[in-house]
Each structure stands twice: as structure tokens, then as C-alpha cells.
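One structure below.
With one protein chain held back, the other chains of the complex are shown just where they sit.
Per-chain residue numbering starts at 1, and chain names A and B are given in the order in which the chains are listed.
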Amino acid sequence: MKIGVFICHCGSNIAGTVDCAAVAERASTYPDVVYATDIMYACAEPGQDAIIAAIKKHGLTGVVVASCTPRMHEPTFRKAVERAGVNRYMFEMANIREHVSWIGKDIEANTNKAAELVRMAAAKLRLDRELKPKSFPVTKRLLVIGGGVAGIQAALDAADAGLEVVMVEKQPTIGGKMAKLDKTFPTVDCSSCILGPRMVDVAQHPNITLYAYAELEEVSGYVGNFDVKIRKKATYVDWDKCTGCGLCTEKCPSKKSYDRFNEGVGPTTAIIIPFPQAIPKKASIEREYCRQFNKGKCGVCAKVCPTGAVNYEMQDETVEVKVGGIVAATGYDLVDWKVYSEYGGGRYPDVVTSLQYERMLSASGPTGGHVKRPSDGTEPVNVVFVQCVGSRDPSIGRPYCSGFCCMYTAKQAILTKDHIPGSQSYVFYMDIRSPGKGYDEFTRRVQEEYGARYVRGRVSMIYPKGGKLMVRGADTLMGTQVEVEADLVVLAVGAEASANSSALAEKLRISYDGYGFFMEGHPKLKPVETNTAGVFLAGSCQGLKDIPSSVAQGSAAAAKALGLLSRDMLDSDPQIASVSVNRCVGCRKCIEVCPFKAIQEVDMRGQPKAEVIETVCQGCGLCNATCPQGAIQLSHFTDNQILAEVEALCRF
Amino acid sequence: METVCLNRSDDAFVKAVEDESGQRVSRCYQCGNCTAGCPMSFTFDYSVSRIMRLIQAGQKEQVLSSGAVWLCAGCETCTQRCPNEINVAGVMDACRHIAGRERKFGARAVSAFFKAFMDSVRFNGRSHEVGTMALYMLYTGRVWTDVELAPKILPKGKMPLLPHRIAGRREVAEIISRFKQGLSDPDLVRAGLDAQGKSAKEAVS
Partner (left out) sequence: MSSINVGYFPGCSGLGTSMEYERSTRAVCRELGIGLREIPDWNCCGSTPAHSTDSALSAALASRVFAQGENAGIGDVITPCPSCLKNLRVALEHMEDPLFSARVEALTERPLKMQHSIRSVLQVMVEDVGTERIRGRVRRSLKGLKVVPYYGCLMTRPEKVMRFDDPENPVALDRLLEALGAEVLPFPLKTDCCGGSFSIPSRKVTPRLAGRILDMAGEVGADLVVVACPLCQMNLDLRQGQIRAGGIDRVLPVPYFTQLMARAFALPEADAAFNKLVEDIEPAFACMQRRAADIEAEERKAAAAEAEKARLAAERAAKAAEKAKDAGPDGAGAKSAGAKKTKGKADAGGGDV
């Protein structure tokens, strides 16, 4: 074997604390190494050309590049060696940047460690074998989880491009948070006017199948061939028969149910159609409020339904779908602001959340667009907005900025003036964050044209006094304590990853951060991909963002999914497990540990043996480590290859 | 208002406050919540958040000569509500300790009251309300302080004219006197501990 070693400087990233020439010199003494050199940027075009030239000149049959993490450039270098006629698996990478140069400053120690890592890579390379991928067919169907604006955008883009799309939405209607908004910033255009037609498009698109009031139960399979189980929750109304006439919701006697869509602003009935533009516009029963379920008698909705759609016996139903790719667009939830006891913790009716205020402002909301104090129904004059409630607050474990509250608060202050010309808004803020297009101008307009009084400081306490709310705050620019007598207080409640997002991430086998937001493949270069092939992200589930950014990411996710599913065949990764039947004793241990159900038991002349299903195996190596016989080996990470690395490291 | 020269940040002062309070003042992002909730704010020359800012900027003189650090009632509202979990009341206390050591008393009446109280404890082992008031009047010359309350409380028999002296009052006085001699000085005690540690190590070997 003829091995070539290339030590990358990565500018000064590596060369700053590693003597690259010395590492190359030492590498030239390792077994089978016939050529070793250091190189300024191995990944750049001249760098790759130099590798190719060296392969040709020295007749190299294997290459080691010592540079950054393989997650960054392994694909780059594999392609390069392939261009020079070397099998892409006859290549090893030593990470001397993240593992060496970035973490220590001692040049001598770093140089030694880098040389050791290169020795390991070269030792493994000597045992590497050429591997060839197999190809398999792709299911040309996309699953979109979540029917908010990001999911809708992804679904429509993919469906318009000809892909079949299955959309799963947890609530009885799609539309997400945007459907609850009255207007959007910075244009103050009607939210449902711009979202509504998109929602209708989803319902009517021949390529889209919508499962509303449904949740993802299970995902198995792999990129191109996922098997998905969707649980359709019982709505107790047969949606094939329901015409959405709304008669049931008029007659339902249980009129004190919590109105989820309207954020509890005013009560609703137990059988509901969430709002007039709901998609699908179908009724469903909220079991916990229904008299039929709670008291065993009522049946009014069943009696009045002209199509006989109500069915109290309905059960949850599971549907199975095969898809080639998945877009997660599960959005966000509001932080539980009731932890702020100093703001009343929910004890004072005239302290509302910004989302409740949206429903009050909305003409289709429970107050018909009239802003009223929940306590006595009167129109407020002094309205106080408190920003950063549940944002930028390490004391409740939410140190991050929610990103959109500054802007929606400005919008709500404008709308307040529009609805109640005699009103005065006060906005308590810490910093105004308005970096979007036209955003900062918008926050100036609310102050200059609409006369909102912006006060820089947090609010310490809100308490009722004489029918008003006393707001104790600070104006740090004046350097004083301030007090406002308010009729209504709107808390700009921050956002967090939606409930159960971590459970969903585990089903999808994608990573999530400490707050439950899904991790993108790379913070800069792979903003919609995940580390699991075939799973993409859109909208706030990846990190909080406003509508334009959510829509952009929805389109981006669709583009990525289309790129994947436009191919008829995909190459499988040959780095998978295989069983040596002679050694296998059929103990089933590998079958038990495999997280992908990729190993099955087969009968071989009366003997039970393990067999790897090649398309399902993800190459995680658990079976390899578990097998007591060493019978199951992971290609490119065989026991011998790993041991060669260990030996290279522990040779003294 | 004077120009504050930011180059002249007294970093030793910042460190002294941080050591004394056990708090990191750089965590403060100036939201003003402490000022917003401070019941004593109306008596302050600098609001609490301004004090925090002055500490961050190492403006020792302004902090230590302020009345605010003495007028903090220690009600802990700021500490309770600080989003960055800074013990703000502890920082105010620390500034007061440092100011006291440097003989800077930004609010004379308060420091005089503290002195009267501690003297009463030093004499008797316990605080004696009438005695404390008498000393306070003596130290400040404010002989009419709260005198209108006397006819209300004296008939209730709740204000004994003579103090309850405890048997161990000398012990209490010694604690206060050792403190005044500087025996609890952190550097001194740390040096003592290190010496002990050394001798213990030597004993082992």
C-alpha cells in the first residue's frame, strides 16, 4: 500500500499552534507512508489539486488528510480522491483542528498530539478496504409535520412541484399561531387575509393529504423510505359527513368550555369549529367539556346534526404512510407566564397575554374586534405593554430573546390607537430589537406618529388598586422609578419550543438543544437540514423566528426535500454491518440492541442466524460492540481497524 | 454633571465588591427591575440600577459616597426579581461594608442609627430600644426624633427604660471588639488557614 499524508494549515487555525511541517515529516516515517507534506488549505481548489497530483505522481492507493472535523470536509476529500481514481473509502481524516489546535496553546504538545492522530489514521487506512454503495428506490412523498405558516409553505411548494404531500396537524385546524393574529408587522396587513387563501390551497391541492387533529406516532425506516404511523385523534364527528354548517356549535348546551383557539378570551362550546376560516372546516368535540361524556346524557349535537355526523363511539385511528422525506414544522408555544407571581400569576383578569390581545383585536375574535377589559367589559384608556415576559430571563431558564415580541408589541400599540383613538399606550422594553426590513422604521412610527410612550426598563410588579392596575416600573434612561395607572396590561409573553418537541425529536432521531429547539445540520451552511438524512426543518421549531423567516425556511425545506426526492434512486451508505455466519451463534443480542430494527433472525440449515437488512442499517455500530462472538462487523469500522488505531496510539 | 472617564475604572474596587458580595456584577444587563421594585428608591440619590452600573464602570468614589448604599432597607425585592439572579441587596450590603471601612457615610443619620444600635448591643448583649434611641439622638443631635410616639407607647408598658443585660455581654462586646481590630479580615484569615494547612501537611509527612 502507498499512503500519502497531507497536513493542512487551515490558515493559522491549525498552523498557529501546530508545527504542520514537523507533523508531515514525522508522518513520512509511518509504515506504508510514501509521501507526506503540509499544505495551506487542503480543502481549497489548489489543495485538492495538489492531493490529486500527488496521487498520480506517487501512485498513492490511500490518502490521509489531517485537518478539520470530518463533518466539515470528509465528503470534499472523498470526492477529490475519487477524481484521482482512488476508492472514496481508501481515505482517512485526522481531526487536528477541533481536537488539537483549537483547544490547546502548547505548540510542542499540540504537534505531538497531531502526529499521534495522523499515525492512528494511517494505521487504520492500511486495513481499509474498497467499498461500493448500492442504490435503492425512493418513495416520492413528503411528510410535513405541523400546519402553521412554515409547514403550509413547505407543503404548497413541494406539492406545486409535483410531489405528493401528507400534512399532519395536531390541532383541529391548520393555520398555527399566524391564524390567531389580527394583523402582521410591519405592514399591518390582515393576517387571515394573507394566510387564509394559503390554507384553502392546502385543503384543495390535489397533491396534499391533510390529517388534522392528528399526531405522529411512530417513524421507522430511513431516508427515501420512511414508514410513518399517524394517529388520528377521535373528533367524535365523522368528517366525511360533516358539512361545517355549525348548527351543533349553536345548540351545544355546554357553553363554558375553554376556547383554545381564542386563548381563553371568552368561553366556547364543547363541540367546536375553531374559527370561521378553519381548515378543515369541520366540527370536533372537546371531550373534557362535553356533557355526553361527562354526565352520560345530552346528545344535543347528534340530534341537531342534519347529516348525522356525530358519533360518540368514535375511536382514535392509526394510518400508515410511506414517505421519502420529512419536514418538521412544529412551531412554538408561549412560555408559562404564570410563574411571574409579581405580575399576578393569572389572578388579575385585566392582565392578558399578547396572543389573547390579538384575539381581542381580531374582528372574528370573541369580542368582535372590540378591545374590552375582561373584568368589566369597559374600553381601556391606558394600556401598558410589558416586553420580555419570559424572554431574556435566566432566572426562569429562558435566557434567549424570543425575537418577534418587540415588533408585535409595536404593532399592537398601533392597533390600540386605531381601535381606541383616545387611548394611550405605554411600552416597557429593555432593548428594541428590530433588524428586519422596514422594522426599525416601524418602531419609530409607533412612537412618532401614534404617540406610544416607550419606557426603557422592566416592570417589577403589577397589582390592582381601585379598579385599575398599578404598574411599577423603571425608566432607566431617566434613572428613576416610574408608575403607571393602567386599565389593561398586555404581557409580551416570550416563546419556547412547542410542548413535546423533544419527544418528537426522538421519534425523528434528530438532535435538539437544551430548550427543545431542533438542531440544524450546520448553524450557517445547513440551516434546514438535520443530522438525520431526509429530515428537514422549517419555522420556529428550529429557533424562534417571525413570519417572513418562517416562510423562507418553509420554502427552503421544500427545496431541499425536492432535491432529495427528485432522484429515482439513492445510494446507500456502504458503512453498514454484516454478519459472518460461521461465527454467529444466533444469540439475538444484536437484534435486541439495534435501534433501527435492521437485524432479523433467519434460519440457516436449522440454525438461527442474524441477518442485516442492508437498506435499514444506519451503521451505528451498536451490534458490532454487543456481539460476544465478534461475528457482526461494521464495514469501515471493523474490530481490526479500530484495534489498529488503538495499537498505533498505545505502541509504547 | 461630571464627565466620567471610562479609562479610570477602578478594577480593584469592582473585584472588592464582587468578593465581598459573592456576586458577578457583569451579569447585570441594566433592565432596571431592581429600581422598579425598590421601596426605598424615592430616598436614593442614585437608583439601584445606577449603582449597579457605576460598580460595573468601576466608579468607586461615586458608589461609596452615595446615600443609596446606606438607605437600602435590605428588603430583598431586587434580589427576588432580578432576572439574572444577582443578589442585588447583597451587592448593596457589600458596598456599605466597604464604605464603612473607608469611613464614608453617605447618609449620616442611617450610619448613626446603626452605630447606636450596635453600641447598645455591645453594652448589653441585646439591643435596648430606649437606649438605642437615646444614643441615636446623642450621635445625631436629632433630639426630637419620634418623640410624639412616646405618649402612645409608654403607657403600654412596652418600652422598659432599663436594658436586659445578659450574663455573656462581655463575650458579645469581645466579638465586636475583635471585629474592630480587623481579626475577621478575609486576607488575614486566609493566610492563617494556609499556614494551618501547611503545618497539617507537614505533620502528615
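Basically, a residue touches a chain if its C-beta (ideal position, glycine included) is under 8 Å from a C-beta of that chain, and two chains touch if they have at least 3 such contacts.
Just so you know, these numbers come straight off a predicted model, no measurement behind them.
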Residue among B:F13, B:Y46 or B:F113 touching the omitted chain: B:F113
Residues from chain A at the interface with the omitted partner, ascending: 251, 253, 297-300, 303-304, 341-342, 345, 347, 463-466
Footprint left on chain B by the chain that the document does not show: 20, 39-40, 42-43, 70-71, 73-77, 79-80, 87, 89, 93, 96-97, 100, 107, 109-110, 112-115, 117-118, 121, 125-130, 133, 136, 145-146, 148-149, 152-153, 156-160, 164, 166-169, 171-172, 175-176, 178-179, 183-186, 188-190, 192-193
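Quick note on the criterion: only the chains that are shown with their structure count from here on.
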Rounded Å distance, chain A centre to chain B centre (Cα mean): 50
Chain A-facing residues of chain B, complex: 29-38, 41-42, 46-47, 49-50, 77, 81-85
Footprint of chain B on chain A - complex, ascending: 342, 388, 392-396, 430, 456-461, 472-476, 479-482
